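Left out: one protein chain. Kept in place: all the others.
On to chain A.
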Amino acid sequence: MEWKLALPEIALAISALIILVAGVIPKRDTSFGVTMASLGALLLAGGLTLAQGEGSAFGGQYVADSFSTFMKLLAIAGAALGLMLALDWNTKQGIARFEFPILVLLATIGMMVMISANDLMALYMGLELLSLPLYVLAAFHRDSGRATEAGLKYFILGSLASGLLLYGASLVYGFAGTTNFDRLADAFSAQQGISAGVVVGIVFIIAALCFKISAVPFHMWTPDVYEGAPTPVTAFFASAPKVAAVALLTRVLAGPFGDTVAQWQQVIVLVSLLSMVMGAFAALGQRNIKRLMAYSSIGHIGFTLMGLAVGGESGLRGVLVYMAIYLFMNLGTFAVLVAMRRDGRALEGIDDLAGLGRTDPGMALAMAIFMFSMAGVPPMAGFFGKLYVLLPAIEQGFWVLAVVGVLSSVVSAYYYLRVIKVMYFDAPVGAFDARPAAVSVVLAGTGLFTGFMFLFPAPILAAARSAVVAILGAG
């Protein structure tokens, strides 16, 4: 039993338990210390992930390869940056409780289990361990009606998605006779025709995972939950769990179901098209910037799925590069949103950004970088993300996807550029409160990454390529 292979997860779980005990015993408020300890635990898990060997453990339920390392590092980074954003916000909103970082830690374990899942059961357990803390985090501001509504809505629809996933998994198990990904791949490569039961099962599994990444037509919960949940929680929702769910979808579709590509490709193409169009047009009329970001994330997921639909080494590499860039530019944008606070009150309107270019030039510059990047303007990182999914789509002849992708990108540029226009050309309505230090750190880090990634893209591209080789070789 090679249990040591799962050392990152084990270490993170044990640290979460220790931090929980250490946080609950003192009678005073321990949220700051617990957050710091949680950041340390995430750092430890990140280091262990880097040092992790390759192979499979626990009877083939757990697999570690360079794909899992790449995605786990992204998920851990997302969780850590989300925690840093929440540190000051929670205190100011009066919801600073020590359970918050621990729930984030447990959700991170769930993400890591998902990314390393090599079995339908491990997949489901990881997904639940991710989802349950997210439901609680969405409703963490329990005295706010909107947060409670967000949590309840997310919980009910999330449970429905879990049910779909289980139903699909049971169909696949019933028709293929195994839940292990490697043996599923063997079974499907041997069979001449795929039975209808397996196809229905795959579609159910895809639907459930599309719910988790809020792809159209399973996106209905996203704007309400993003708007209602506390802003740092929304930042976390929009970044790390999406990375984990996209990783899972990639591993499932490229690995065990790699030989049934004809069955699921059309589904992914359709979902990708709908998501890109929806993300572009529905965001046009939004006044609330959190709702805007919700639709924006739907559009970005559409682009990511384009890479998955195209498939192959270059398509999947595009998925990984896009997720890495999306994670950092998204967290950076949310850092600005977290810093939007005037006279102690948190603000969410796009109009509240008016005149930021004069009142806080540094933050306005960072926000402009993120908005240009999201719109896909070169030389920002977001441009390369779109480039690496559009190029394979054109090479492989997915013209519809590529054309719709470019057009929706043009439409979405309107609302990204409107934010910049509001910041630089509208009359100031007053300065924001002083930025907390942790938010400044996140802003600077993600801003530098987004703005200057074009100078050093090689490490990310190389890591993504070796990750894709690992997953395709296994499948």
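Simple rule for what comes next: contacts are C-beta pairs under 8 Å (C-beta built on N, C-alpha and C of every residue); 3 or more make two chains touch, one makes a residue touch a chain; residues count from 1.
What we mean here is this: contacts and distances are computed from a predicted model.
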- [ ] Just go with whichever of "Carbon-monoxide dehydrogenase large subunit", "Membrane protein", "ABC transporter permease" or "NADH-quinone oxidoreductase subunit J" UniProt uses as the name of the absent chain.
- [x] "NADH-quinone oxidoreductase subunit J"
Task: Contact partner of the left-out chain, one of A:Ala96, A:Val136, A:Ala208 or A:Val419 - done: A:Val136
Task: Touch with the omitted chain, as defined above, among A:Gln61, A:Gln93, A:Ser314 or A:Thr450 - done: A:Gln61
Open item on the list: Among A:Asp65, A:Asp88, A:Glu128 or A:Glu227, which one touches the chain that has been omitted from the display?
Closed with: A:Glu128
- [ ] Over the whole complex, note the residues of chain A touching the chain we left out.
- [x] 1, 6, 13, 17, 20, 57-59, 61-62, 97, 99, 102-103, 106, 109-110, 113, 121-122, 125-126, 128-129, 132-133, 135-136, 139-140, 142, 151
